[in-house]
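For reference, the structure is listed below as structure tokens.
For this view, one protein chain was removed and the others were kept in their places.
Read from first to last, the chains carry the letters A, B and C; within each, the first residue is number 1.
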Amino acid sequence: MQKSLKTEFLGITITSPLVLPAGVMGMAFSGFNISIKNGAGIVTSKSLTLEPRIGHKCPVVAEFEGGILNCMGLCNPGIVDGLAEIDQFKKRSDIPVIVSVFATNTDDFLKLTKHVNKSQANFLELNLSCPNVFDEFGIPLAASQDEVHNIVKAVKQISKLPVIAKLSPNVYDIVSIAKAAESAEADALCMINTVGPGMLIDTKMIKPVLFNKFGGLSGPCIKPIALKLIYQTYSAVDIPIIGMGGVTYGEDAIEMLMAGAAVIGVGTAVHYRGIEVFNKINEEMLEFMEENNYQSLKEIPRLEKLNG
Amino acid sequence: MQKSLKTEFLGITITSPLVLPAGVMGMAFSGFNISIKNGAGIVTSKSLTLEPRIGHKCPVVAEFEGGILNCMGLCNPGIVDGLAEIDQFKKRSDIPVIVSVFATNTDDFLKLTKHVNKSQANFLELNLSCPNVFDEFGIPLAASQDEVHNIVKAVKQISKLPVIAKLSPNVYDIVSIAKAAESAEADALCMINTVGPGMLIDTKMIKPVLFNKFGGLSGPCIKPIALKLIYQTYSAVDIPIIGMGGVTYGEDAIEMLMAGAAVIGVGTAVHYRGIEVFNKINEEMLEFMEENNYQSLKEIPRLEKLNG
Amino acid sequence: MDKRYTLKIDRIVEETSDIKTFTFKHDLTAKPGQFIMLTDFEGGEKPFSISECSDEKFSITVKRIGEFTTRLFQKCIGDYVSIRGAYGSSFFISKNKVLLVGGGYAIPTFYFFAKVLLGAGADVTLINGARTKSEHVFADRFHELNIKVINTTDDGSFGEKGTAIEIAKKIISQEKFDFIYASGPEMMMKAMQNALQDQDRVQDQEQGLDYEFLFERYMKCAIGICGNCTMDPLGLRLCVEGPVLPKCKVEQLTEFGKYHRDASGKRHEF
Partner (left out) sequence: MDKRYTLKIDRIVEETSDIKTFTFKHDLTAKPGQFIMLTDFEGGEKPFSISECSDEKFSITVKRIGEFTTRLFQKCIGDYVSIRGAYGSSFFISKNKVLLVGGGYAIPTFYFFAKVLLGAGADVTLINGARTKSEHVFADRFHELNIKVINTTDDGSFGEKGTAIEIAKKIISQEKFDFIYASGPEMMMKAMQNALQDQDRVQDQEQGLDYEFLFERYMKCAIGICGNCTMDPLGLRLCVEGPVLPKCKVEQLTEFGKYHRDASGKRHEF
């Protein structure tokens, strides 16, 4: 039998489990085009906000051994123009689109949801990973069970689309956050967002390399952190997980599946291996299946769940 | 004038600002010997506990792109045998020794301190980075201002040696933790301990690579996280910082200094560049000083402090 | 890993009142058409084409436009700036008869390119345009090369009178070129494309004249991940698949000469 990467995600059939994650290649409909041409099975928009944002001043990326730092600053053309790009994409393609939205409070998330309801997108992803907004106990929004629960719950009440909660890795107890989202009826989780943040210094000019000083880590070196958090979460919740963080080769994607991911995001690897990375990883996953005698993704086993 | 790496740390003159950090090369007095022969200016013992610990079952290390995971599990011969190794080292060398101790509560830290008071060590380092002990609010010990404050304060009351608090990077607000240690009269801070933890999976055997499943990240890829946390802390406290995390080349050490470190730990790099790494980095720092016309470490500027 | 290099400015040449060439001692090993990202860590990191490049040094030629380039113009020899790259695609190196058409700050990259073309044995004609004499650059440097140079200004104050495109139109109707390269304002390149298409119709060629254009889009990461510089509808990332695009791609670009995206990703008409 022909090995296949076909799978289902929240009821929609996809030809590859690889997801273009939020913010990578992601302002223009043509960024989606080229990603699916190169083998992505789902695409995610840049996180859209109510108003356009030009983001932080450059430099907004810096490389280090094992990954990159970025402080794009959520630059995006705003929800209206952003959705227009998605609709333009959807005119030509039926590949599912996740629209990512970002806000710092429930009201704004609801406003964004209303916009999204009128779009052609397939899924709504809530970027709940903001490290700069705190709840009443001084806990970052992304780490507050209550905030996560309340936002997801409110959005679920009005969203016409399945809702995905995108979680931050920088929390003490990922399981409680994941459960808070699940109990608010999130349809899926997306994890992980960038790690850290971190900083690099130019030793000649004695300045932080990033103008914003700090930026989140992505790329190969965050894979171990992603796998651990995904595995813990998979062991504790029943909703599917979009697993991402450092996936660069087919092996990494298989690790994500074994840790419990339903589908797999490939972001920073676009830099390391070109936009063809999706096709390359698809190919490598098929080779792995061939070597290890799996017919379909479903057959690839998961790790035994953590107890407790 | 001859460029020099000579500097002072808590009143003791050292010939190199490079520190062998806790747990690296560190059960036997001979591990200290070889480190100082290769250019380290200060050595730190493995974190010692009241009783010997054999640590976790192997595999306890795993490599990935940009760093390594380890879950040694605080294996150590116990405080008595550990201090004996230090005393044996001190018979032959006057290079300063930091004795690192680990406990999960104030009482045990006090017992350890009493042992250390009778040893030849120069500094006492409290490993406060345990992710597995929680305070009454469910916050890990390392992230609890109160716990950190109380332990440091109690130890300071009886310690004959200057006390260094070793902080975890995995906290929401490093500044408040650092200030809690400072206000309890810690003499210095040591940061950062390992990041994460993370996990890797063997895709053929469908098992976590580490028998303990999870292990902390160290090595080049954690440098950005270390720099950021050290910089934030340096901007907020007045006590010296032992800066570490991924330092592998002279440039990295200079970055640490610019971020605000007083002296610099070099751990995982011993794997990448051999035990000669201390001499190599010393050499590279001198080259940097030559190129940029600094006569002494003191002349190397720090970044402007963060305000607030 | 792409390394960042922090370099001292080794030489500054004032080309015009608002164009300067900055030279750095550094082995960039770039190809013609590629660019670097340059920052002073004071806010802003911008792409600049390479106007000269050898084993020991390279140059960029910069027009003062806004905040960033104004600050750059205040720097002196010995001041540090930090660069990364070279990035992006480069020009096809023809061995035959080629025409280079450009204007303003976009022409100096052809100086680097012309030398490489000559090394490859090409027969090079250059149209170097500007609005007026005081904005015309690199005339003397191109003059020293073994190429045919046609200087033009819109107002006739230097060289022939007319836009670079008007001159180009004339010359391609008279001479047969194997390859055309253009670098300059987008609407100039659009006009160039029209001129080439007209010429193809006149000559009734099957293949048509082959060409490459050097594009500019707002760049942030320059390493192909942020998507800020993608061109519709192909999703070409100008920082990776560009800035030099071949005819077969250019012909498919629906946004060429129509709109571009700003730092937020919002579209703006030209």
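Note that in this section a residue touches a chain if its C-beta (ideal position, glycine included) is under 8 Å from a C-beta of that chain, and two chains touch if they have at least 3 such contacts.
Computed from a prediction, not measured in an experiment: that's the story for all the values here.
Q: Name every displayed chain that the left-out chain is in contact with.
A: Counted over the whole complex, the chain not pictured touches B.
Q: Among the options B:K3, B:K153 or B:H271, which residue touches the chain absent from this view?
A: B:H271
Q: Which is it among B:I12, B:M27 or B:L50 that touches the chain not included here?
A: The missing chain is touched by B:M27.
Q: Against the chain that's been left off, what residues of subunit B make contact? List them.
A: That gives, for subunit B, the contact residues 23-35, 37, 46, 52-55, 57-65, 68, 70, 72, 75-78, 81-82, 202-205, 207-209, 211, 267-268, 270-271, 274-275.
Operating definition for what follows: only the chains that are shown with their structure count from here on.
Q: When you take the mean of every protein CA atom shown, which chain's own CA mean is nearest to it?
A: A
Q: Roughly how far is subunit A from subunit B, going centre to centre by Cα mean, in whole Å?
A: 34
Q: Averaged over CA atoms, how far is the centre of subunit A from the centre of subunit C? Could you give it in whole Å?
A: Centre-to-centre distance between subunit A and subunit C: 36 Å.
Q: Provide the list of subunit C residues touching at least two other chains, using ranges where the numbers run on.
A: none
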